[in-house]
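Provided herewith is a single structure, encoded as structure tokens, for subsequent inquiry.
Missing here is one protein chain; the remaining ones are kept as they sit in the complex.
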Amino acid sequence: MTPLQQYLALSIALFFIGSWGVLARRNIILIVMCVELMLNAINIALVAFSNYSPTGAGRGEVFVFFVFALAAAEAAIGLAIAIAMYRLKERLSIGDFDEMKG
Amino acid sequence: MPEFQQTAFILLSILILASAFCVVLFRNLIYSALSMIGCFLGVAGIFILLHAELVAAAQVLIYVGAISVLVIFAIMLTGHRAGDLRLFFHKQAWVAVPICAVAGIALMVVMATATYNATKDAQNPSDDAIASLLFNEYAFPFELVSLALLVAMIGAVILAMKEKK
Partner (left out) sequence: MKTAVLLIPLLPLASFIITGLFGKRYFKEKSHYLSVAAVAVSWLLSVYLIVQVERGEELHWQVYSWIAAGSFKVEIGFLVDQLTAIMLLVVSTVGFMVHVYSIGYMKGDGGYYRFFAYLNLFMFSMFMLVLGNNFLMLYVFWEAVGLCSYLLISFWYTKQSAANAGTKAFLVNRVGDFGFGLGIMLIFVTVGTLSYSGVFSSLGSIGTGTMTAICLLLFMGAMGKSAQFPLHVWLPDAMEGPTPVSSLIHAATMVNAGVYMVARSSPIFSHSPNAMFVVALVGAFTAIFAASIGLVQNDIKKVLAYSTVSQLGYMFVALGVGAWTAGMFHLVAHGFFKGLLFLGSGSVIHAMGGEQDMRKMGGLKNKTKITYWTFVIGALAISGFPGLAGFFSKDSVLAGAFHKGFWYFWLVGLVAAFMTAFYMFRLIFMTFHGKPRDEKAFAHAHESPRSMTIPLIVLAVPSAIIGLLLGLPPESGHIDHFLEPVFEAVMGEPVHFGLLDAGLMTLSALIGIGGILLAWLFYVKRPDLPAKAGARAGFLYRAALNKYWIDEFYFAVFINPVRALGRGLWRWVDVGIIDGFANGSARFFNGVGMALKPSQSGKAQVYLFSMFLGFLALLVAYLILTI
């Protein structure tokens, strides 16, 4: 196993642990946290590719910065929504918010 | 890969995956958040192993410093520290396990069988090069991201504001 594949394996494992959390847990704040984990997994893959790529050196890292910025934005919005929802219903279970059905 | 690096990688991987499991499995949200910080720190270590020191520093500042605090604040504000037991041990948790496992294994197979045009280690450039990439070639996306952040900030303020009655 080459070093690149090790890092990718770590990335995949982290990504699916995060997605398991997203699918399994119902607390909205925890779902946001798990999304952050998934984003971290992606970052690992990006930096690893950047480190081992003969042509794209550094470009992966640039993308990581963009991911950081958007993750920060997503966390801010997501948690603000969570707080607003909590104010509305005094609960934070995602199953309680299903008004937008057909 | 030198011996030291290999050892460090394995230790950091164990830290990351274990704390990630803890995030998902802890019932108490505060514990989950603390485990998440551990996970973030491990990822920062991985970045250092990949010769991306600037990213590692940013990881510590943004994730460990900012986002974790934000999450903990949210937990505190909602006063909802404990994830209800009933909320966790339900059917969908067990349905999610095979889906994620199968998808993960499938992706692992893809990853293992793919051929890479990979060269030796340490291709990541210095901070100067990153900066020049970011502000020359990627200047426009950079500005767009700053705009997105601004919008997110305004949106978060409006959402979190208490409604005046």
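Every chain is named by a letter (A and B) in the order it is written, and numbering of its residues begins at 1.
The rule we apply is simple: a residue touches a chain if its C-beta (ideal position, glycine included) is under 8 Å from a C-beta of that chain, and two chains touch if they have at least 3 such contacts.
Predicted model, so just to flag it, every value in this text is computed and none were measured.
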Omitted-chain contact residue, chosen from B:A103, B:L134 or B:A148
B:A103
Applying the definition given at the start, please give the residues of chain A touching the unseen chain.
19, 22-23, 26, 94-95, 97-102
Residues of chain B touching the missing chain are 92, 95-96, 99-100, 102-103, 106-107, 109-110, 113
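Simple rule for what comes next: only the chains that are shown with their structure count from here on.
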Footprint of chain A on chain B - complex, ascending:
1, 9, 13, 16-17, 20-21, 23-24, 29, 32-33, 36, 39-40, 43, 46-47, 50-52, 54-55, 58-59, 62-63, 66-67, 70-71, 73-75, 77-78, 80, 83-84, 87-88, 90, 92-93, 95-97, 99-101, 103-104, 107-108, 111-112, 116-119, 121-125, 129-130, 133-134, 138, 141-142, 145-146, 148-149, 151-153, 155-157, 159-160, 162
Chain B-facing residues of chain A, complex
2-10, 12-21, 23-27, 29-30, 32-34, 36-37, 40, 43-44, 47-48, 50-54, 57-59, 61-62, 64-66, 68-77, 79-84, 86-87, 92-93
